[in-house]
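In this view, the complex is presented without one of its protein chains, the others remaining in place.
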Amino acid sequence: MTKFNAWNVFKNGLNGQTGWSRQWRDPEPQSSYNVIIIGGGLHGLATAYYLAKNHNVKKIAVLEKGWIGGGNAGRNTTIIRSNYMMPGSHEFYEHSLKLWENLSHELNYNVMFSQRAHVSLFHSPGAKDANARRYNTMRLHGTDGELWDLNTLKKNIPHLNYDDARFPIIGAAVQRRAGNARHDSAVWGYARAADSLGVDIIQNCEVTGITRKNGNIESLQTSRGVMKGNKIGFAVAGNTSLLWQMAELGNLPIESHKLQAFVTEAVKPFLDHVVVYGVGGAHFYISQSDKGSLVFGGDLDWYKSYAQRGNLPMVQDVAEAAMAILPSIGRLRLLRHWAGVMDMSMDGTFFICKTPISNLYLNAGWNYGGFKASPASGWYFADLIANEQPHKYIQHHHLKRFEQGINLDERGAGPDPKLHG
Amino acid sequence: MIRIKCPYCGERDHSEFTYGGDASIKYPSLDASESEWTDAIFFRKNIKGFQKETWHHLNGCRMWLEVERSTITHEIKSVKPCHPDLQKLMELKK
Partner (left out) sequence: MSSKRIDNFGKINRDKIISFSWEKKNYFGYEGDTLASALLANNIKIVGRSFKYHRPRGIMSCGVEESGALVTIGSFEKRDPNVRATSQELYQGLEASGQNAFPNVNFDFGEINNYLSRFFAAGFYYKTFMGLPPFEWGSGTSIWMFFEKIIRKAAGMGKLSRLADPDSYEHAHDFCDILIVGSGPAGIAAAKEAADKKLDVILVEQDSLLGGDQIAEKEFDTNKTLDELKNLGVRVMNRTTAFGLYDNCVIGLIERITDHIYYDKKEIPRQRFWTIRAKHIIVGSGSLERHIAFNNNDIPGVMTVNAAKHYLNRYGVLTGKDIVIATNNDSVYNTADLLSQAGANVIILDSRKEIKLDNFNNNIQVKFETVPYSINGSRKIKSIDIADAKHQPYTKIDSISCDQVLISGGWSPAVHLLSHRGVKAKWNAENLCFLPGDTKENITMVGSARGIWNKSDCIKSGIAGALDAMNHMGLSKTNYFFPKEGGWSNPIQPLYEVKYNKSRSKSFVDYQHDVTADDVRLAHREGFISVEHLKRYTTLGMANDQGKMGNIIGLSLMADLLDKDIPEVGTTVFRPPYTPISIGALAGRNVGKHFRPLRVTPMHQWNLDNGAIMIDVGLYQRPWYFPKNNETLSEAYIRETTTVRKSVGVCDVTSLGKIAIQGPDATEFINRVYSNAFAKLPIGKTRYGIMLRDDGIVMDDGTSWRLSENEYLMTTSTAQAGKVMSWLEELLQTRWTDLKVNVTSVSEQWAAAAISGPRSREVIKNCLENPSLIENSNLPFMGFISANLKDGTPCRIVRISFSGELGYEIYIGSDYANSMMDLIWKEVQNYHGCLYGLEALGALRVEKGHVTGAELDGRVTIDDAGLGKMASTKKSYIGSAMRSRGTLIANKDREQLVGFFPVDKKETFDAGTIVCEKNNIKGSGIGRITSVTHSPELDHWIGIGFVQGGKEKWNNKTLIGSDPVRNKQMELEVVSPHMIDPEGKRMHA
């Protein structure tokens, strides 16, 4: 594998780019593996990478029904932050942020993590206090976080709507180490790095059946043949229920909902931070990609769906939310909008856990916050698969937490999947 | 836009309604066990395809409706009031 660096970019500039080869192999599937991860998204690929890297596991396969990164890894708004406060969740997301900070070097692939600060606006004294609780919790965990008063905010982002807002902006909670990244490159970076450690990434390989024997999963039927795995991991957020039921495991605390994302035409630098807010029933987040497009989104479409297509009411809603804080965005044009299918869980929090099948492990329920989590998700899922014990950060992130009364609900919205974020 | 034929108001945009959830859930009696309630509240079939689900005509007649809808294409097969007495009334109206 040719190392990615400026020297080789220069060399290949001179030789007509002929020195590059496949970034990951296209191997023929083998009949058996030590670990098979189903789902070639960021979570699955990261899991495979850390299984090989941290735990020295050999013979790992990642099965992807389409092309890697074709699910939510490739259709999100690329925001990375660790402003979570529920126990375990905060530590988990902070570890993820730390992994992101060095990910380009770790993978030798520029994932373009831009720590441009995540600015969460607030509009009322009550919201300020709620943010103070969250950001104080972060600070007391050693994570960065601060409150900006109105003047600091105006200095940093002068073109927000300070004059004419229905809900006047009074300040912001800020995490400077947070930011955005290039989602596809994280996928390819993990794929390339995992591949170089011997992981077989098998695309166009859909799991069509699961054979159980003696309480274990014996084999997987796939569109590319039957495969056996000593251990099987599911990392197919959006479609988890389908595989779960294929394994005859019944119901999950998950519903599939769709979330739209929006991209505008590219313009010169317009917004240098990630800006988010929620007020008056609206929820909105926006940042500018390095290419120049404003990338933004809002709430779910509010009804269960497996369609990767959005509907107009939420398009309108999100446009209104954009105008509410950035009134100069009116003349900018929307280039594309689409939807991704989210595993919405009953408390808005993920699952990395063992399952009723002893050689099956579950990674699911990312709601619409899975992108930022993917390095840690891979890290701790790999750890669980290799060591059979959940790390303490994720010790409560299992399927029995509801009956056990363990509350990891960041929004406090209760058991209604569409109300989480 | 999903267009939902409210039995009382007629065909309306889905933005007039709020999505409730899986209509096949049978909520146990109030004195039922924790495990029965856990299943009802937290666990879902999460059907990919046609499912029965509830919608509330929030900005209309405020009727709770049982809608049979595809979660893939959003096509709607049937809409009826959740309340059996209202179902009967609506049939009489026809």
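The chains carry the letters A and B, assigned in the order they are written, with residues numbered from 1 in each.
What we mean here is this: a contact is a pair of C-beta atoms (placed from the backbone, for glycine too) under 8 Å apart; a residue touches a chain by one contact, two chains touch by 3 or more.
All values derive from a computational prediction rather than experimental measurement.
Enquirer: If I consider the whole complex, including the chain that's not displayed, which of A:223, A:328, A:358 or A:389 touches that chain?
Expert: The one listed residue touching the chain not shown is A:328.
Enquirer: Quickly run down the residues of chain B that touch the omitted chain.
Expert: 1-3, 13, 18, 20, 23, 27-34, 36-38, 40-42, 54, 56, 58, 62-64, 73-74, 81-86
Enquirer: Would you write out the residues of chain A that touch the absent chain, in ascending order?
Expert: The list for chain A reads 4-10, 12-14, 16-18, 20-26, 66-67, 69-70, 74, 85, 87, 90, 101-102, 104-105, 108-110, 112-116, 123-124, 126, 128-133, 135-137, 139-142, 145-147, 158-159, 161, 164-167, 173, 182, 184-185, 188-189, 203, 264-270, 280-282, 288, 290-292, 307-309, 311-312, 315-316, 319-324, 327-338, 402-407, 409, 411-415.
Here, only the chains that are shown with their structure count from here on.
Enquirer: How many angstrom lie between the CA centroids of chain A and chain B, rounded to a whole number?
Expert: 31
Enquirer: Residue numbers of chain A touching chain B in their complex, please.
Expert: Touching chain B from chain A are residues 239, 241-242, 245, 250-256, 302-307, 311-313, 346, 402-403, 415-418.
Enquirer: Would you pull the chain B residues touching chain A in the complex into a rising list?
Expert: 1-2, 13-15, 18-19, 21-22, 34-35, 38-39, 41-46, 48, 51, 53, 55, 71-74
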